[in-house]
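Removed from the display is one protein chain of the complex; every other protein chain stays in position.
To keep things simple, chains are lettered A, B, C and D as they appear, and every chain counts its residues starting from 1.
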Amino acid sequence: TLATPAEKITIRVALLPILDGLPIVVAQQEGLFKKYNVQVELIPVGSAPERDQLIAAGQADAMINELTSVMFLNKETPQVQAVRFARTATTDQALFRILAAKGAGIQGVSDLKGIAVGVSQATVIEYLTQRLLEQQGFQAGEIQMVSVPKIPDRMALLASGELKAAMLPEPFSTLAEQQGAIPILDDTVAPEYSFSLISFRKAVIDQHPQVVKGFLAAVEEATQRINADPQKYSTLMVDQKMVPAPLAESFRVPTYPLKGVPTADQFADALAWAQSKGYLKVDLVYSDCVNPNLLP
Amino acid sequence: MSRRNLLLAGLALLLFWQGIAMIIRQPILPPPSRVGVVLWEEITRGALGVHFLASLWRVVASTLLAILTAAPAGLVLGQSKRLNALFSPLIYLLYPIPKVVFVPVVLLFLGIGDLSKITVIFLILFFQILVLVRDQAMGLRPELVLSVRSLGAGRLALFRFVYLPASLPAVLTALRQSIGTAVAVLYVAELFATQKGLGYYIYLNGSALFNYPAMYAGVVAMSLLGLGLYFLVDGLEKRWCRWQIVS
Amino acid sequence: MSRRNLLLAGLALLLFWQGIAMIIRQPILPPPSRVGVVLWEEITRGALGVHFLASLWRVVASTLLAILTAAPAGLVLGQSKRLNALFSPLIYLLYPIPKVVFVPVVLLFLGIGDLSKITVIFLILFFQILVLVRDQAMGLRPELVLSVRSLGAGRLALFRFVYLPASLPAVLTALRQSIGTAVAVLYVAELFATQKGLGYYIYLNGSALFNYPAMYAGVVAMSLLGLGLYFLVDGLEKRWCRWQIVS
Amino acid sequence: MIEVEGITFAYTPGKPIFEDFTWTAGRNEAWVILGPSGCGKSTLLSLLAGLVRPQRGVIRVDGQLLTRPRPQTGLIIQDYGLLPWATVRENVRLGLRIRNFYGADGIHAPRDYQPTLEVEPWLERLGLLSVAEHFPGQISGGQRQRTAIARTLVLNPDILLMDEPFASLDAPTRDSLQRLVLDLWVERGLTLIIVTHVIEEAALLGQKILLLGHPPNQTAHVIENPDFLHPEYRDSPAYRDLCRELRSRLEAL
Partner (left out) sequence: MIEVEGITFAYTPGKPIFEDFTWTAGRNEAWVILGPSGCGKSTLLSLLAGLVRPQRGVIRVDGQLLTRPRPQTGLIIQDYGLLPWATVRENVRLGLRIRNFYGADGIHAPRDYQPTLEVEPWLERLGLLSVAEHFPGQISGGQRQRTAIARTLVLNPDILLMDEPFASLDAPTRDSLQRLVLDLWVERGLTLIIVTHVIEEAALLGQKILLLGHPPNQTAHVIENPDFLHPEYRDSPAYRDLCRELRSRLEAL
């Protein structure tokens, strides 16, 4: 169904240079947004804090983020809503990976017991590390983490052996592996915990639901185009600076998820984790944080 | 700095803050009253005190380190036209480089402990102090130097009896600037491999948890940390630079 | 600053860099030769020139803005004990706050354009300059002030004919510090809503693309940007502070 | 007319330099202030110039209460107070630039002031032309002193307060400047107040001599010297007697 928005507004998307954004970029470049009658402006941002600052200041309307981030933003009043998956892990495609430093003597998962894993605290990275290790039978005291929020710092520490292990997102985990780190565990073993989201400010959804629908319809079509012929988009992926330079040649365009949103169970699990960590002291309602009604 | 003025300044700031908060009415700038409540809770029940102490130690250590190395270096450069001509291109090349990009390299050499955090702050402060003290020492009245040389002073004694005391006010200024900068830089330096410190606290609450009242509580704590150190410097000035105050 | 010394400093830095690079042998610190090649490519074929110009404009604008507001304010505070007593608590409370936390508020008011980036840099420079110029103005020899007052000078004329020229060296020092800081701060200010600027370039290549040679090419460009501006300040000093150089 | 009425002034509480001190100088009189080092001569000039205020008592100039520097009062301070960043010419121009800056407002510049920056005649008269482009750090002690004198004289003051203005000048220059000041005094009806240490100078320049003693100064000791302008005064017995008297009174302090 073609959406026909009531008024013309420009959706401003704060976009990090990460793989998850490829469908949006494709939709923009191939005129899909125009086709669905939405105007989109892509605002480049350097890092997650800057992205969140733009959203908080109302200077951007949409972004790619994670469920924990959505929950924290909505802790008092609903501010943003997740409207669609951006990327998901599957049983054969990892989003995140725990790697061990070269020479740290870690061969398998069981060696991670009691080892401090470098993570970015209070993000999906910490959540996923915890859940993956629990799933591997780790007891509470055996899971250790140390906070190193910036990916380059984590990579450097891993490379130097300062950190014995670290959780890294793709494609950086591939890069670390190329540089000698040893992959230990990834989210293909439990893909249900691992996904990123397209989120909108709630105000935009409330005022212009049709526009958002149009936006998601365009993304859907872009996703289909990518999945149909991934290699066609590999130059775009490199041009858009979505993969580290050393991987520019070898990295493959991943498969992107079709329309969908996190389930109430996935939401409840993440919420339980955030509460258990003390990051959230309130209860949140699924429908405040996830809005499944805008999908095409 | 009288208590009354301090109170006044605090009040004015709070009013201003309240005003802005009322204008924008957004969670990213909670009103001071809410922040006050959270601040109190975080101090009494939370761990803000621990964060505060961790940061205090890092700021003091790095500032001392920077002053103790950069001030003498600045004095030496300010004293010797030749050395200054030799080193100033180096300074001018290094100063504008954002030291943050060296964090990974520093981590490589110094590990993830406190030392690397202190080093990062130190690197940022060093050049700032160096340039200030050097410029100040260069501006010394030449007749002072001549008269003391005529009393038998060589380079070392000139350094000790003229350049050093003459630069004390500049060093104190540098100290003031450094405190401001060092505290602000915590926000960068306390991001890696630590769970203590106001920088960490602000980042976690502001950028990961979006708990803005708690973040601002951290900001207020930082401001107070700086203020306390400023009091110290003003005390030192009263002691060391009596001549500037009296005359 | 002679050409020879500049060359020497450059060479020494390159040697040092090469040494460290050879010791750690890690991609995060490529040797200067590789960076040199990339630098050349990025200038001639890439867009490094555009990034450079964007950053230059932001640095110059924010530094000028900061100098033009903070230096007079510092002079006024340095001149008046009363005003200083009133305002210094405010300064001491505000200076240590990392201005980065105000980015959202700045964005709210000024939008995502260049103005907000310039404002962030400006906020960071302002206090640094203020404290320096104020301290310098406070240290003025009282007999100078007396003698000029006896020529009929009131507050304004004292400001114009004594405090202003007396603080010029301090202002130039402040300018030097500001350039260093401003360029370094680009790294923070150019991270949002822009695809131009050396800060963005370094971040992108260092933190997203892991293209370390390109990142260091950006760092070198920053260093050169700072260096160029320093040359300018030294030129100004030669013009404005002839008395300090001659005597 | 300068009236000092019962002033008390102390830098540090408890040790007043002047205590209930009263003294009057008439219009167009030439005074010399004499006294041991540290007795308060420079302090008195600062008080008369309006740069410091007495803790008690008042000072009136031409009947008006003195609360801030008068534009028509010229002061030459003991260590010159030249701006180190300005050349000799710029230093001499400084007072004029300040007046031009404010305009003839009667507070900072006399009401009848005509804006000008003309200082060459004074530079020439004081032998400063050859160093006009030098900075204070580059000239000799005597040249500095002459710069300070020129800076004040260009302003055409009606009261001239001079703190040891000739101390660093060689004898011929000193003589000629003394003559210059006395000429101005006669021509323009100046009120002249000069601090000096040289007894002979005091006798030659002072129509009246104010003798200060060790602080606190409570009374003004005044010595009259009516013949001081007489052409042959320097060789007269009256001059020698006065010098001797001054010397012995100073030694007795």
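Quick note on the criterion: contacts are C-beta pairs under 8 Å (C-beta built on N, C-alpha and C of every residue); 3 or more make two chains touch, one makes a residue touch a chain.
This one's a predicted model, so the numbers in the text were calculated from it and none came from an experiment.
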Original post:
Taking the entire complex into account, which one of D:52, D:104 or D:167 touches the absent chain?
Top reply: D:167
Subject >> Selected residue (touches chain absent from view) among B:16, B:40 or B:161 >> reply: B:161
Original post:
So which bits of chain D touch the chain we can't see?
Top reply: 11, 34-38, 41-42, 78-79, 127, 131, 138-143, 146, 163-164, 167-174, 197-199, 246-247, 250-251, 253
**OP:** Can you list, in ascending order, the chain B residues touching the missing chain?
**Re:** 143-144, 146-154, 156-157, 160-162, 165-166, 168, 241-244, 246-247
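Basically, only the chains that are shown with their structure count from here on.
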**OP:** Compare the CA centroid of chain A with every other chain's and tell me the farthest one.
**Re:** D
**OP:** State, to the nearest whole Å, the distance from the C-alpha centre of chain C to the C-alpha centre of chain D.
**Re:** 48
**OP:** Give, as an integer number of Å, the spacing between the C-alpha centres of chain C and chain A.
**Re:** 37
Subject >> Of all residues in chain A, the ones touching two or more other chains >> reply: 53, 56-58, 150, 152, 155-156, 160
Original post:
Which residues of chain B are in contact with two or more other chains?
Top reply: 26, 28, 104-105, 108, 142, 206
